[in-house]
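What you see is the complex with one protein chain gone and the rest in place.
We call the chains A, B and C, going by the order they appear; numbering starts again at 1 in every chain.
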Amino acid sequence: MQQFPCPFCGLRNETEFHFAFEAGHPRPEPAKDVSDAEWAKYLYLHKAPKGKSSEIWLHLTCHEYFILHRDTVTREVLSCDVLPGAEA
Amino acid sequence: MSGSRHAELGRFIDRSQPRSFTFDGQRIAGFAGDTLASALLANGVHILGRSFKYHRPRGLWGMGADEPNAIFDVRLGQEHRPNQRATTTLLEDAMVVTSVNANPNAAKDRFRLMDRLHRFLPAGFYYKTFMALDWIRYEPMIRRMAGLGRVDPGYAPPADVPHLVAVCDLLIVGAGPSGLAAAHAAAQSGRAVWLVDDAAQLGGSLHRRGGQIDGADWTAFADATRYAVLNAGGRILCNTTVWGAFDHNVFSAWVRRLDGPDQHMRIRAAEVVVATGAIERPLWFANNDLPGVMSCEAALEFLQCYGALPGQRILIATANDASYTVASALAKAGAEVTLVDQRHDAPDADDITQIKSGILTAAKGKTHVQSAVVNGQDIPCDAIFCSGGYTPTVHLWCQSGGKLDWDADQDALVPRPGTSSLKPIGAAAGQFGLKAALATGHALFGNGNGPETDAVTPRAQAPVRPDPNLPGRQWIDMQNDVTLKDVGLAAREGFTSVEHLKRYTTLGMATDQGRTSNFAGLAAMAAVTGRTIPETGTTTYRPPFEPVPLSVIAGRRRGDLFNPLKRLSLEAAHCDMGARFREYGGWLRPAVYGVGAEADLAQKEAKIARDIAGIFDASPLGKLEVIGTGAGKLLDFTGYMRMSTLKPGRARYGFMLAESGIVYDDGVVLRLDENRFIVSASSSHVDGVRARLEDARQDRIGHRHVYIHDVTQGLVTLTVTGPKTLDVIAGAGIDLPDLPHMGVVETPLDGHFLRVARISFTGDRSYELTVPGRNAEGLRARLDASLKNAGGKWIGLEAVMILRAEKGFILIGKDTDGNTMPHDLGWVGPMNKRDDEYLGKRALFTPEGQSETRRQWVGLRVTGDAVPETGSHLIPTDGPRRSLGFITSSYFSPNLGRPIALALLENGRALVGTTVGCFNDGSVRNVEVVDACAFDPDWSRLNG
Amino acid sequence: MDERDWTDRPLAPETPIVLGDLTVTMLPQAGSTYLVSGKMDEVVGAFGLDNGIICLLETQPNAGSFGIRTGRNSALIIYPDAHELVPGWHPAGFAVSAAFETYETILLSGPGSAMALAQGGVADINATSKSAMLRFAGVSVLLTQGENGYLLWVPKAQLTYMTSFLSGRN
Partner (left out) sequence: MQHYSAFSLARHALSHHKNWQSAWRKADPKPRYDAVIIGGGGHGLSTAYYLAKNHGMKRVAVLERGWIGGGNTGRNTTAVRSNYFYPESVALYDLSLRLYEGLSKELNYNIMLSQRGMLIAAHTPIQMEICNRIANAMQLNGVDGRLMTAAEAEEKAPLVNKSKGARYKCMGGIWQDRAGTARHDAVAWGYARAASAMGIDIIENCEVTEVFTSSGAVAGVETTRGKIQTERLGVAAAGATPGLVQMVGGDLPIHNYDLQAFVSEPVKPCLDTVLLYLGTGTYVSQSDKGELVIGGGLDRVPTHGQKGNLPTQETVISGLLEMFPAFAQLKLLRQWAGVVDVVPDSSPVIGPVGPEGMFVNCGWGTGGFKAIPAGGYLLAHLLATGEHHDISRPFDLNRFAQGRLIDEAAGSGIAH
């Protein structure tokens, strides 16, 4: 049972979390200017890094998305960040 | 040979409490505190099982989890456990014990002739033969021969194993001398220690080897440690096996309790000490698997702890000093002992016949040891106890990521410092002997000198390796019948990697998990390939440390507690009204009401709902309140249909797409006021829809301007439908405001709110009435009385399914699949018109999204009364058969008096009016493609 | 029908379950509960909460209104008596929804209650967490303390399951 830190709830069991995306994939817009290949890259292509990885996770109990920095080999959790998101 | 019980020795047994059990039908007497192994040994039963492949007779080798041979099926009352190790099963009165892999019993196994064929059955022989016919022709015979114990088909677990989560500051695994010393020092310094051991009592090897600690018998130190641990707020857990090291410092422990079901603990430990000791290695000589050949440590354990003397004329073969204690203890107990030491410079053994530079090359005997061949001489004996040195128990260390180094001085693989955060001490760290155990344990947490002992250290030893040149068969893995020759064959055939060796020969894959065989295999492969042990490699250690009952890992998750369903507030009332329940989208809901065939009831309900009125419980429909100045903007992005243009007091049907353009969910969105919407997600998609809304809210719209509340579970929604709807509602005393289709309003009822939404999932005039849970029973009772007056009926989900299918309404996940886009369902408007961004938009315009062969939503019409099976595929009426799509829903419509079917069909809308084939399990009938809406196509009943 | 019958029933306020040293009691729902999100300090002021907003495993006040934090900036507000709040958006910067009976409250009392928490899987959770919502026995619940023991706020539709879980049934 791994434990991940939610920036808003603290350390919680892995079963409270859902892996959403790799971090750093902005949505290409507007649709009419985006090629099929660009869209496919955004939707489907990843790095699946071996080692340090930055990922977006959802904390299922509080419904907040956040950034989790972790190591995919050792499973060490490095840190977490609040989603930069839109403040406006 | 006859076993016997020593008059005084046996610290674990209570001679005042006799116990008895049967083994292969024979009654065996023992005492409270005996294991099955010690009782059998004391009674002189020496053939305890048959080996896996050659059906060789086998006796006891070890004393604990390392035992490869004595594996039994054990029955006690309702409890039945196949493949129990005799050495770790406590004797209980009336146990019925049978040997495994033997027929009719271990002593007279009729497959014993298999051993004669051994030449034709070398390692991996099955890869080279049985190819003339299909394998499945040979397989039944092989499978009957394989396997150990038997599953009792009628077995039901008598009790469930609770799972417990625990945290501890300091976990010490193993309560032998090193663990005791560490626990003592840590407790003295105020640490709260959890001291865990898989035996029933603290002490580990001290029970058999004894020793003075701080000038007194070791038991005084054990008592002091127990007191110190408890006093400092720690815990002592005996009969507990820590069987796995997992991520983030979690350790799994199997707790065996005498007074209740076992427990499974998930311990999160800040600091962990591995004090798991070491296991004695066997020696390798011809017939080293003969009953009567036993580990020295085991022989000592059986003598000291159980008083079981496993022989009278004993030959001890060793190359280390540790066995000398065993020899003198056995001699003192009255046995005739010959000590054979491989070392020419072995220490002198007083009063014991000793052969230095003695090489044991073979054991002789048919079903039991009768003599040993030492330096070419036959020495008569009835037991051979041997020691090939010690292997540290490093399972937890390695499971936690720790690496091993070869330590030539200790002749063992020992933990490499710095590769794991665990702290190995004592024999587990390759620090053998009582003195070193106490010192390394104390050094972790204590200051100054630790507990003193007069024990002699170090324990000198010479390395022992298998000798490939020795004649005869030497067993490397006893249970799986792997011999040194098999290792040689594997090497010859290129399976020289340790993992290949394991897999090719099955070495180390037996239920003892390679405790006695892994090092032997490694040493043997090194010997036959002329490499060193570190060059040859090590195997991987994974949980479990020893076989753990599946019931322990499963815990209480079964039956009611397995994937629990959500339950309706009004479940009891539905029950009283005769509801029969079924699982729909994670909720338990009425399927039909009443007694009789389900299909007939559903037909009746669907008919009455159309003719008069019906009410169904629609509470599981999601109620996600989206509130804030950004709500419209958020829903515009997450929805395929725009919602910001919706007027307050109105509702609109819409889709939520995945970014891949696939329809993820459908449902109605209500706008209650400028800044407040309610999203009616499908009952099974509430959490998924919420997650997608939150994603857009937090990442895109701005999380301070709109918020989402899920209030689904607190509200109850009853939907009234049918031509007499207005009568039913009025009869219930509810003053219905004048609402247009897709209108919504909140009004007070009984002091709380009532939300009325005129939304139809049946095509008839329908109202969804939503109240807080506490008012639900009141609403239900009012409506029920009025419904009965009107001649209507409560209807279950099966009838609702029919009604919506008559209208051609989709059910997400049933009528759509992972390729369905909104335009496939006929909703092309937003795709063609919307300029702004929304979820899934770009994907609609990929080549596949725009393809002309997409499967589209249509209805089917058949002749006759036979309903085409849901799941039938549609195929061309001529030409080669291929799937053009499939039927997603089909029913007999009681209101149309004929079957109806809905389908996803390739380019289906263009095919309306044509005929396609309908394929089901080989048979084909013709069906006509029609519009999905079969009932009331001009929607006259909506306002009826 | 060929599927199983579900014969388990939810806990009722009048019939607590006693299991050795653990008592499981359902507290009757009275008063009014609301879900609120947004500026929490505004919420406390605007609604005249008698007490503040508590977090995971913190002790509920035994009188007056209070809140339980459910997430980053959201809470469940509890009034012991009937209380009307206007649902919807409040321009001060928060949102309100009526949430009567969205959660049922279960009291775990007696020495066995710590063991019950351990079985639910929360013993190793940091008690300083900001949100009282966590997974207990696989369900998202709010976990606080009262005078007499732990309080589980269980989503209404999961009450029957939670009753079965806590009563040791399968």
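Criterion: a contact is a pair of C-beta atoms (placed from the backbone, for glycine too) under 8 Å apart; a residue touches a chain by one contact, two chains touch by 3 or more.
No experiment lies behind these values; they were computed from the predicted model shown.
Asker: I'd like the shown chains that the missing chain touches, ordered by label.
Answerer: A, B, C
Asker: Among B:Gly77, B:Pro104, B:Gly147 or B:Pro648, choose the residue that contacts the chain missing from this document, as touch is defined above.
Answerer: B:Gly147
Asker: Just one of B:Arg11, B:His80, B:Arg774 or B:Arg834 touches the chain that is missing; which is it?
Answerer: Of these options, the touching residue for the absent chain is B:His80.
Asker: One chain isn't shown here. Among A:Leu11, A:Leu43 or A:Ile67, which residue touches it?
Answerer: Within the whole complex, the residue contacting the unshown chain is A:Leu43.
Asker: Touch as defined at the start, partner being the missing chain; which of B:Val250, B:Ala428 or B:Ala520 qualifies?
Answerer: Answer from the full complex: B:Val250 touches the omitted chain.
Asker: Write the list of chain A residues that the hidden chain touches.
Answerer: 1-2, 13-15, 18-19, 36-37, 39-41, 43-48, 50-51, 53, 55, 72-75
Asker: Pick out the residues on chain C that sit against the missing chain.
Answerer: Missing-chain contacts on chain C: residues 2-5, 170.
Asker: If the hidden chain were put back, which residues of chain B would touch it?
Answerer: For chain B, the residues touching the absent chain are 52, 80-83, 119-120, 122, 125-132, 134-136, 139-140, 142-144, 146-157, 163, 244, 246-247, 250, 252, 266, 485, 489, 492-495, 497, 499-500, 503-504, 506, 509, 511, 513, 542-544, 547-551, 553-555, 557-560, 562-563, 582-583, 660-662, 813-814, 817-819, 843, 846-849, 869-873, 875, 881-883, 886, 919-922.
To be clear about the criterion, only the chains that are shown with their structure count from here on.
Asker: Roughly how far is chain A from chain B, going centre to centre by Cα mean, in whole Å?
Answerer: 28
Asker: So which stretches of chain B touch two or more other chains?
Answerer: Within chain B, the residues that touch at least two other chains are 266, 268, 704, 708.
Asker: Two-or-more-chain contact residues of chain A, please, as numbers and ranges.
Answerer: 3, 60, 63-64
Asker: For the complex, give me every residue of chain B touching chain A.
Answerer: 246-248, 250, 266, 268, 401, 659-660, 687, 690-691, 694-695, 698-704, 708, 837, 841-843, 845-847
Asker: Using the touch definition up top, name the residues of chain C that touch chain A in the complex.
Answerer: My answer: residues 56, 70-72, 74, 121, 124-126, 128-131, 133-135, 138, 140.
Asker: Can you name the residues of chain C that touch chain B in the complex?
Answerer: Per the stated touch rule, the residues are 1, 3, 5-6, 8-10, 29, 35, 37-38, 74, 87-89, 93-103, 115, 118-119, 121-124, 138-139, 155-161, 164-165, 168-170.
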